[in-house]
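Everything below concerns the one structure shown next.
A single protein chain has been removed from this complex, and every other one stays in its place.
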Amino acid sequence: MLLEVRDLHVEFRTRDGVAKAVNGVDYAVDAGETLAVLGESGSGKSVTAQAIMGILDMPPGRIAGGEILFQGKDLLKLKEEERRKVRGAEMAMIFQDALSSLNPVLSVGDQLGEMFVVHRGMSKKDARAKAVELMDHVRIPAAKERVKQYPHQFSGGMRQRIMIAMALALEPALIIADEPTTALDVTVQAQVMDLLAELQREYNMGLILITHDLGVVADVADRIAVMYAGRIVEQAPVHDIYKAPAHPYTRGLLDSIPRLDQKGQELYAIKGLPPNLMAIPPGCAFNPRCPMAQELCRTDEPPLYEVSQDRTSACHFWRECLNG
Amino acid sequence: MVESIIEVTGLVKHYPLTQGILFKKQVGAVKAVDGVDFTLNKGETLGIVGESGCGKSTVAKMLVNLEQPTAGSIKYKGEDITQLSGKALKSVRRNIQMVFQDPYTSLNPRMTVGDIIGEPYDIHPEVAPKGDRRRKVQDLLDVVGLNPEYINRYPHQFSGGQRQRIGIARGLALRPEVIVADEPVSALDVSVQAQVINLMDRLQNEFDLSYVFIAHDLSIVRHISDRVGVMYLGRIVEIGRDAEIYDHPTHPYTQALLSAVPVPDPEAREHRERIILAGDVPSPTNIPSGCRFRTRCWKAQERCALEVPALAVPSEFRLTSGPAAHDSACHFAEEMQVVPSEGPAGELPRTPPDDLANGRE
Partner (left out) sequence: MPEPQEPEGAIAGTGMGGAMDLAVSEATTLEKGPGQAGGPQGKPRSLWSDAWRDLRRNPVFIISGLVILFLVVISLWPSLIASGNPLKCDLAKAQEGSQPGHPFGFDGQGCDVYTRTVYGARTSVTVGVCATLGVAILGSVLGGLAGFFGGFWDSILSRITDVFFAIPVVLGGLVLLSVVTSNTVWPVIGFMVLLGWPQISRIARGSVITAKQNDYVHAAKALGASNSRQLLRHIAPNAVAPVIVVATIALGTYIALEATLSYLGVGLKPPTVSWGIDISAASAYIRQAPHMLLWPAGALALTVLAFIMLGDAVRDALDPKLR
């Protein structure tokens, strides 16, 4: 396994109390594999990614337990110095908002080249040549001329390509993409996702794709981990989950999206609101919103049941859910 | 006989680009909306889709008189509202209300929910006598699915979905006939989106509302709309009933847009062809001659640069009565199915020529 997250817990100290953002997350990604982490705001999907990258704001954040094994080493036990060497070179991250992730006063060539100057000790000239090569690679037209331009001179889709180029620069083993196409228009979104998938195959990287979009997931993921209230409630290969979800939350999400190919009747809506992370309900965190909830769900937190060899569900009644 | 409630003709909004500190000189214009026509019928939902910068939000603002059009008319029951002012304008405003995109900036954080929903009655005191208002506000809270006891709470005490319900309640207060909703659910989580859409559906029947529903999410627009208009660079390029647009699009832009939407079905990915558009959307300060989509269109020919295609039923479909016979602003309109349906892999869309399919931004 390239990356294994085991029983990760992350808390945030806030003005009104301690918010438990991540409560025992386990997931793993292999080289060449795409894992989609699906969840709504507050599910802890981005916080988990930040903990893996080591870019969590601490304080107010605090890693309260668990381990993050990357190529066999526990990242949480490394010194900050060693951690920094991993970041960028061995794992890289792509953010949603490319404009604010790029420095507006440096040309894109300088920003791309900096990676090589800092990590590889290249000369400025070689780094510039590398930058052009990378921009070509992510199919930015006229890379040679545009390398001197500044971020604001590029369109949203082009900026996201530059972010991808930056992430790929040192050929990391793992890429974490946090909502990489959410801010883009659909036609551009498709191009960027295609590019990302293609480069992933080419470099045989592991890819963690964090998103809330069930359509994007269906398009590119191999496996899905669905997060709710800081836990993974269901993990399965992508085909299985869309065919028959084994957790009522996943089922609710799938049922609540309108369809493009037909005009639907009333949409199924998951009732209620996502939980308050400072007061997560006892038992199963989803129980107040769950149509299948029984007494057991209000008292006992469900373990991860093994649905099949490569599939888990955190629902006491996964069998009933699977059978509809 | 369908009765139209709003008729938009030749709507144009240009923002002048100026130079100079005290004495400004116009050096160009951002053509945000550049000739839009449509009709909204009573009781229907007209969806308007398009990518960012296509002008759909500007159209929304002009419909509720937040922006003055540069040219064109918006007729509400036959009366051009762009020419109104003072009392007459105020009374028209009662009948056309807006729901905003961002539930975090559309509610005044210093006012209680009761004051926010009750403000329409302060501005139009003739609608509700003073003693009646509190009860009316509580009724509205109940209608949108919020506890009427929350009347004294402040917006920051509510979640995004609940705030959007408050925004909808404010829009309903004056019992308008038309609601213009600008991306009303795009800031909400998936599970909450469905709640708000269902609410809007229910309110439409309950209050006999007509909606103009503006969004970039094509699936949501299909779900809620009776008719759909597709905008590109300040103009509507195709408009028709939902099945006409989604299942029988004839404009290349609509086809590209629909083909790019990710479908939540992993089985579809193997046998699905995307139309990848070449290039970027041109700047609205410098719109291409002729057909404004031609710079990215794989069908473009010389004629497209010379002649502006009119938004009308294309000649090849004029004599047919099938679903392809709807308004489409393309010289070379042809039908193409691009949305993968539940059905088997047999209904593959026609793929565009290779060199264009590989065209990149």
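Structure notes:
As written, the chains take the letters A and B, and residue 1 is the first residue of each chain.
As a working rule, contacts are C-beta pairs under 8 Å (C-beta built on N, C-alpha and C of every residue); 3 or more make two chains touch, one makes a residue touch a chain.
Please read these numbers as outputs of a predicted model, since none were measured by experiment.
Interface note: of A:V25, A:L273, A:C297 or A:L322, the residue touching the hidden chain in the full complex is A:L273. Residue A:V47 is the one among A:V47, A:A127, A:I208 or A:V307 that touches the chain missing from this view.
Residues of chain B in contact with the chain left out of this view: 15-18, 21-22, 29-30, 32, 52-53, 55-58, 61, 64-66, 89-90, 93-94, 97-98, 100-102, 105-112, 116, 119-120, 123-124, 145-147, 149-150, 152-154, 156-160, 162, 167, 170, 174, 183, 186-189, 192, 195, 216-217, 284-285.
Methods note: only the chains that are shown with their structure count from here on.
If you average the CA atoms of chain A and of chain B, the two centres end up 31 Å from each other. The touching residues of chain B, counted against chain A in their complex, run 51-52, 159, 161-162, 189-195, 197-198, 201, 216, 218-220, 222-224, 242-243, 246-247, 256-258, 260-269, 274, 276-277, 280-281, 339-342, 360-361. Interface of chain A with chain B (complex): residues 40-41, 139, 141, 155, 157-158, 161, 185-191, 193-194, 212-221, 238-239, 242, 252-254, 256-264, 266-271, 273-274.
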